[in-house]
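Have a look at the structure below before the remarks.
Only one protein chain is missing from this complex, and each of the others stays in its spot.
Order of writing sets the chain letters: A and B. Residues in each chain are counted from 1.
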Amino acid sequence: MQFSFTEDQEMIRQSVVELVARACPISEVRAFGQSGAAYSDRLWQDLAGAGFLGALIPEAHGGSELGMLEAGIVLEVLGGALASVPYLSTAVAAADLIGRLGNDAQKAQWLPKIAAGQISVAIAGWSESASVSNDGQIQGNWAPVAHAAGADLLLAVLNGGGGNAQVVVLENSNADAMVEEFPTMDSTRRFGAVELAGTAGERLEKPLDPAGRARLGAILSAGAASEMMGGATCAMDMATNYAKERIQFGRPIGTFQAIKHMLADQLVALEGLRSIVWCALWSIDHAPEEALLAAVTAKAVADKVVLQIASENIQVHGGSGFTTDIDAHLYVKRAQLDRIVWGPPSHHTDFLEQRLAELA
Amino acid sequence: MSWDVRFTPIVLSERCETLRGEVRDFLAQQRKAGIIPEVPTRVGMDYSADFSRSLGERGWLGWRWPKAYGGHEGTALERYVITEELLATGAPVRAHWVADRQSGPVLLTFGSEAQKQNYLPRIAAGECFFCIGLSEPDSGSDLASLRCRAEKIDGGFRITGTKLWTSNAHRAHYMLALFRTAPATSENRRSGLSQFIVDLSTPGIEVRPVLNLAGEHDFNEVHFDGVEIPDDSLVGALNKGWGQASAELAYERSGPERWLSTYHLLARLVETLGPDSSEDIRRQIGELLVDLVTLRQMSLSVAGMLEAGKEPTVQAAVVKEIGTRFEQRIPRVAHQLLSARSDYDDQDNTVRDLLEHAILWSPAFTIRGGTTEILRGIIARGLGLR
Partner (left out) sequence: MTDLSDMIETTVERIFADHLDDSIRRRVEAGDWPEKLWQALDDAGLLDALASGEGGRFSGLGDACTVLRSAGGHAIPAPVGETMVARWIAGACGIELEESVVAVLPTRPDTRLTAQRKEATLVLGGSEQRVPWLSAATSALVLAETDKGPVAALVNITDKMRKDRKSITSEPLSSVCLDGVAVQQWVDLPKGDIVACENAPRMLALLRSMMMIGAAERIVSMSVAYSADRQQFGRPISKFQAVQQNLSVLAAETAASAAITDAAVSEVMRRGEWTGLADAACTRIRLMSDEIARIAHQVHGAIGFTQEYALHDLTRRLFAWRDDYGYGNDWAQRLGAQALNVERHALWPLVTSL
């Protein structure tokens, strides 16, 4: 088993890095909060044009048939750039769900549009309190949901009985007004509060069995962890560059061991996170029984490490780190939301505790 | 080398406890009148010139100063009690805070008779507000490298340069600033600095807001473009300002404000979790209480040392180093415990609003008033390692 990326994957990474640098400069990120857009359209179209939105979509439906690792690479770069696009929910989770559970008509209806960048999707995940009646009417609320405000489609994961879930696709048209803006401290993305009161949608034909639920959970956790990892790497780079340039007491502050060692510790932590994230992404297709555990572990580690690195970036910058003049605050605010929007930190540690207890 | 950093236990006098009762009664009334919020939704001290004046009227500002300068000749421990009650109740003390805590004491120690007569009574009355002019764009932790200069001219000084991170410069009447008045020597890079009182209404001073990451206007950039100030602006001795400013910084480090910043979040967290909490929650809350109580004892002890005329530099650094990390721990624990609850994302969850505000402010605690790294350096010096 080879533990490094293939040449093709390295090329993809390089390609994504260049694309994102062009289409999503930091000036755009800073302005996003005021823009009122649901997501960065230019970046979304560029990703579509380069085939990245079709990473998990078969060629027959206009996709590029790459894989989870490639999707993870894209997520990492997007996270590092603080990009505001619903990649994880649309091109990864939704594409995977529709591709596996939809019938031919459903796949033909939505997959090509996803690959072409014509629609965005938000995921309203499994919720204890949500329910669906026999005639398809859904009751439930979810908040905060990433990218829900302004999304074209909502995928709701609901209890289908008999241990299975059903996935329902809902068109988010104005008439139904299912989504309200959910303001947060993270100005680089929009979040929504989803409320369904008797709304009906179209059910994907196949049910989501327990293995399928585990796969979805793994995709969301590992994908989020990958994005977070990208952000942490950029925060660490920012701190390191500043430490090399900022002179106090006659020398760069990075030469002081207090700073130097803090950054070294960050590098070590990040390397550890990298290992578990890639392991989790790889497992989704190659070792599915272990994927959820690996992914939840990756997310739990990311929850801790990423916020710490982003916070230390502010510490290294001193007073200026506490203002909006520099961008350090964006990474912290993003990390804070990443910790809760895919399930609160306790959710992941509780899951791990349970699995450990089962082993005993 | 002897490690002599002890925190001698302090017993508060009856007078202190009576005073505490008076302050509590007053603050309870203010809360009823809506001047202090019933439940705070933000961390940090609010700004209210009116409230500062009312404290001045009650005689609770300038507590330790001689009566000849409008003070009340009280003790450091009494002042400590007043301070901790004000902060724990969320009283809006921002306006007078700097003047009462550090600018006034600097003037008392180093100022001329005329300066003492001019400023101290007004500060004690809660009518005269100061801000701090120390940091510059290229001088944060390394304060001695500052470049803003004060050139001697006929009848005064001309100020050129920029000060940064000046909280409240947009609302204060005066700035107590450190400027360079003579070049530093290679033996002593801290020589050639002098302290000045700058009247912020002087023409030529430009105050530009610098928003913090919570989107609030607290910091400023203050630009001096050849601003002329009179001779009697100089505080203390020319070119000897470093020692005066160091004393000022020490004042800034030793109070309960260094561990009470996120106290209200703790209080609301405890209220939200309630008495039917699990053993694990009780343990986590208990551990936070332990640190809170420990920091309080240390602060009391430092106040006792100040009372005895000592200069507890290392002790104050220990309190701030542990205290500010404690302030950051409360939001982390609160987030962990609250985000696991089903009501966390409710629209009207005001505890969450307070938590988010605390999260936004968290990074500042270990930076402002001396970073953790610098404080550890001070402690290391106290251990004889530097």
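Quick notes
The definition used in the following text is that a contact is a pair of C-beta atoms (placed from the backbone, for glycine too) under 8 Å apart; a residue touches a chain by one contact, two chains touch by 3 or more.
The shown structure was predicted, so the numbers you read here are calculated from the model rather than taken from an experiment.
The residue touching the chain not shown here, chosen from B:Glu127, B:Asp142 or B:Glu373, is B:Glu373.
Contact with the chain not shown here comes from a single listed residue; of B:Ala68, B:Leu289 or B:Ala308, that residue is B:Leu289.
Looking at B:Glu113, B:Glu279 or B:Asp348, the residue that reaches the missing chain in the full complex is B:Glu279. Considering the full assembly, B:Ser301 is the residue among B:Gln102, B:Asn220 or B:Ser301 that touches the omitted chain.
The chain that is not drawn here is touched, among residues B:Gln30, B:Thr89 or B:Ser141, by B:Thr89. Within the complete assembly, residues 256-258, 260-261 of chain A touch the chain that is not shown.
In the full complex, chain B makes contact with the omitted chain through residues 1, 3, 5-11, 20, 39, 84-85, 88-89, 263, 266-267, 270-271, 273-275, 277, 279, 281-287, 289-298, 301, 315, 318, 321-322, 373, 375-377, 379-380, 382-386.
By our rule, only the chains that are shown with their structure count from here on.
Mean C-alpha positions place chain A and chain B at a centre distance of 40 Å.
Interface residues of chain A, counted against chain B in their complex, comprise 143-144, 182, 185, 193, 247-250, 253, 256, 258-259, 311, 314-315, 318-319, 321-325, 329, 332-333, 336, 339-340, 344-347. Note for the complex: chain B touches chain A at residues 135, 138-142, 145, 164-165, 210-213, 215, 219, 335-336, 339-340, 344-345, 347, 356, 359-360, 362-364, 366-368, 371-373, 376.
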